[in-house]
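Shown here: the complex without one of its protein chains, the others still in place.
What follows is chain A.
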Amino acid sequence: MAHFDENAKPFSQKWLDERLAVSTLKRVLSTEYWIPKNINFLWAMGMVLAATFGLLLVSGIMLLMYYKPDVNLAFDSVNYTIMSEVGYGWLWRHIHGVGASVVFLIIYIHMFVGIYYGSYKRGRELIWLSGMLLFVTFSAEAFSGYMLPWGQMSYWAGMVITNLFSGGSLEAYGLVEWIRGDYVPGDAFLTRFFMLHVLLLPLVIIGLIVLHFGTLRIPHVNNQDGEEFDFEEAAELYKAGKVKESKVIPFNPVFLSKDVFVMGIYFIFFFYLVFYHFEFAMDPVNFDPADGLKTPPHIYPEWYFLWSYEILRPFSKDLGLIAFAIAQVIFFMLPFLDKSPNVAPASRRGLFKYWFWIMLVDMIILTFMGKLPPQGIWNTIGLVAALLFFALWIALPIITKLEKKL
């Protein structure tokens, strides 16, 4: 056993250090976790996401106390009990609903910032992969949560998305019925998605967040110029008091003050939505109770899934499923498809700068087409945008291979 100071007062700094190494923890996790100086506000999105996840967790716990996972009770427990009876129940629901939608906006920004600055490249592949795993798990979390109010959109989204697992012409209906626990989405379906939403998936997400933070530790955060430098050397300079000469700053309290500022701006926007425009995250169709005998005239997912939903639509069933499946996982491949040796902002690279903006615009077009009804010209634009999406991924290794070393 280690040596303990008998004179240390219980719960004093020394007493805690001897039992918990609190000083070491603080150093490793905050005051000596080094962040490059030349990064802009877009690097604060990670902490914005962590804070939003915290809000989702707290509001979710509040909702969980009154929600009833039963097909006969779920709709009213949300739309009557929580919204009208529970004190401030509406607040938790609006925070939860708006948070679930906005978290995807921030995730997409976080992802595209990483793509723009090449933060997924050489040495940082695991940061990218763990981040993509988080994205996929968040998607499953959002989908399972969308089921719970058991409105019309919940029911039919459940129907359509679980039917994806029939595997097209493979006709794997057994698998669909196994996932649902019934021939159609019913009680078994609701209760198991409830379990996934409130227990299993949040556990996975928390684990993945820890992993995602862990993957940052060795390669460190990228910076605005993609510059590679010796973090230990820079840290020594900082610790020696040469703060100006050093290229790094400690995460806490120096960089965190910037994070907190960005979060402050973000929360103004967030709570503006919560209090004045919560309806943007609440589809009106979902205020009709689920009815297995009536499909709403036009069904669509929430905005953050529209681009991949649109990739499914213009093709035949099998081709559509394959395209959809590829679209779900292709971003995982990014570090391996980008063959360029450069870690630099897209603007300083070769054809990649066009690739980046075309990809972004194409995904925005797919998003709009996914929301519009599948008719006439929209079908054609959707098809072209979907084909362009795949063409871009095929082109990526070729155009990045051509890139000259900076």
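In this text, contacts are C-beta pairs under 8 Å (C-beta built on N, C-alpha and C of every residue); 3 or more make two chains touch, one makes a residue touch a chain; residues count from 1.
The definition used in the following text is that contacts and distances are computed from a predicted model.
Hidden from the displayed complex is a chain whose UniProt protein name, among "Sugar ABC transporter substrate-binding protein", "Aminotransferase", "Rieske 2Fe-2S domain-containing protein" or "Peptidoglycan glycosyltransferase MrdB", is "Rieske 2Fe-2S domain-containing protein". From the set A:R217, A:K294, A:K339 or A:K401, the residue in touch with the chain omitted from the display is A:K294, counting the whole complex.
Considering A:Y183, A:F229 or A:Y354, the position touching the chain not shown turns out to be A:Y183 (whole complex). Where chain A meets the missing chain, the touching residues are 156, 159-160, 163-164, 168-169, 171, 177-184, 186, 188, 192, 292-299, 313, 315-318, 320, 373-375, 379.
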